[in-house]
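Subset of chains shown; positions unchanged.
Chain lettering (A and B) follows the sequence in which the chains are written, and residue indices restart at 1 in each chain.
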Amino acid sequence: MSWFETSLMAKSGVAKGEARTTHSITIADQGKFHYVYGPYVDPVIEVDPGAVVTVETHDAFEGKITSESDQPSKILNFPYLNPQTGPIYVKGAEKGDCLAVKINSVKPRGPQPVGTTCLIPEFGGLVATGDTALLNDPLPEKVKKVRLDENGVYWSDKITLPYEPFIGTIGTSPEIEAISSLQPDYYGGNMDLPDVAPGAIIYLPVNTPGAFLYVGDCHAVQGDGELCGVAMEMPATVELQVDLIKGHTIAWPRLENEEFVMTIGSARPLEDASRIAYRELCRLVAAETGMHINEAYMLLTMAGKVRLGNMVDPKYTVGASIARKYLV
Amino acid sequence: MSWFETSLMAKSGVAKGEARTTHSITIADQGKFHYVYGPYVDPVIEVDPGAVVTVETHDAFEGKITSESDQPSKILNFPYLNPQTGPIYVKGAEKGDCLAVKINSVKPRGPQPVGTTCLIPEFGGLVATGDTALLNDPLPEKVKKVRLDENGVYWSDKITLPYEPFIGTIGTSPEIEAISSLQPDYYGGNMDLPDVAPGAIIYLPVNTPGAFLYVGDCHAVQGDGELCGVAMEMPATVELQVDLIKGHTIAWPRLENEEFVMTIGSARPLEDASRIAYRELCRLVAAETGMHINEAYMLLTMAGKVRLGNMVDPKYTVGASIARKYLV
């Protein structure tokens, strides 16, 4: 894995990107799940940089939607949604550091049909919502349970979708805020960005001692924007490798994989999410290559790529990326 | 005060809008101030409905900007901004209730010049910010200290502005979140809406036992939108009368005064803040008058008024109102 050797995690991590110890957090270990990203709880485990942690996650509905005849509006109890496993305390992490999390695998967990998607009243990208507050009647609710495994997502008799799993919600704790796990922001959270997938490293700002890493909300497959607001949700087993870059301060999450480096912004309106992501990428390109930031701005005009994560959550998420080969 | 007798507070409050007990919270009583609206702290006092509470508040900078030669970027230590007095625990308040807070007075406190405004880098309505993330250089910082009293705000040799005080930040705690006091949202918070002024009653949703009322950030005068992001900030003494409406559930803050009833929305983009405020007002008008909500929508097309609170905070705030005389 030669690109990995050139990654920030391998080059600058306290553990040099090495896997050193192994840990696990099962559903039973976790016990009580969390619905906010915040510092006001006790960590479920403490690990050193270099830890490989196997984590069991619930689906976004904590497994409560079990049948296509269920009515989400009756079952779901806001704000107790999108349960998170963690927090993981990373020893030595302090405000101003950067947490590096390599995603080794994301596997479905539990009995079939493992996958759930649904239409929830006043939630989604093509309906009136609590914020885009209109007088139109909501769409009818609908639940769809879907069989899936690591070979495919069996959507219908005619359509099998690829199994392209990723972590919908991952991040560190804010310093003094405790924010709903439904929201993405500068610390990560509910970004719903398909690039946060096996083979990638996500970098997160550390805001509080120990970083407090939370994770949940895995998706078996998702289109750009997570259009109706609910991807192919599944309970999962996730393997993460955690490292720490001391004194490396980032304002927003970043991501590396074999092909590209990405910066991630979350905001409303959607152009502000894009501006955040692209301004961060200008800064990254300028820092990596030594070119003036205005030169980076012009280069990205030709070579920048945009991935729409979500257009449904309290903030919308955009990833901006550039191929590694242009960072010269 | 005949309109008050017809207010929701007087008609439906546990204390029937009566003043029953008196309390005070000084700066010394408060001791440690709070920078989030959340449930993870102990109340500073507990009161019954009917309580009249005199509260001392810091200015948004906790008094740290003392001279026109100060540099805000050096002095201010994010996220420790906009200190809040409280929380006040209101006995009997439960999720689903509505807190009614009548504002009796807002008076300046401390030595002259009492007032502070300033330009802060990457903050304000007409500059690039952390969210509207651009490559332009920031404006130069600037502090302006202003003498003011209850007769006027002495802006310059030529211009005296009226003393039109109000509470910039007031609200209840979310149920499980703890959100920066810089943000306005469904529970109130940093709305920066000039109608939250002496003579008005603000209604706030109760999300957690005891409601946890916070207050701070008083302004001596402010234009619509709080354009540069910093109004005429002042330390203040505020007198509030608190009542509780049991089982009256509201989704967003509401306000009554002699002239009108108002509903308040906070969101980005600004049209979503307006949509929230106006949808809530449609619902209020329909509920109060018995007309169909689509009729209310048409009536507000002719008679609705919009007040822009802020266009600078993490969410923008809009109040939509209708004259009391049309609620027939």
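One rule holds for everything that comes next: a residue touches a chain if its C-beta (ideal position, glycine included) is under 8 Å from a C-beta of that chain, and two chains touch if they have at least 3 such contacts.
Just so we're clear, the structure is a prediction, and the values are computed from it rather than from any experiment.
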Same sequence throughout, 2 chains drawn here; counting the entire complex gives 4
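To be clear about the criterion, only the chains that are shown with their structure count from here on.
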Between the Cα centroids of chain A and chain B the separation in whole angstrom comes to 34
Listed in rising order, the residues of chain B that touch chain A in the complex are 35-36, 38, 40, 79-80, 130-135, 174-180, 251, 265, 267-269, 272, 275-276, 278-280, 282, 293-294, 297
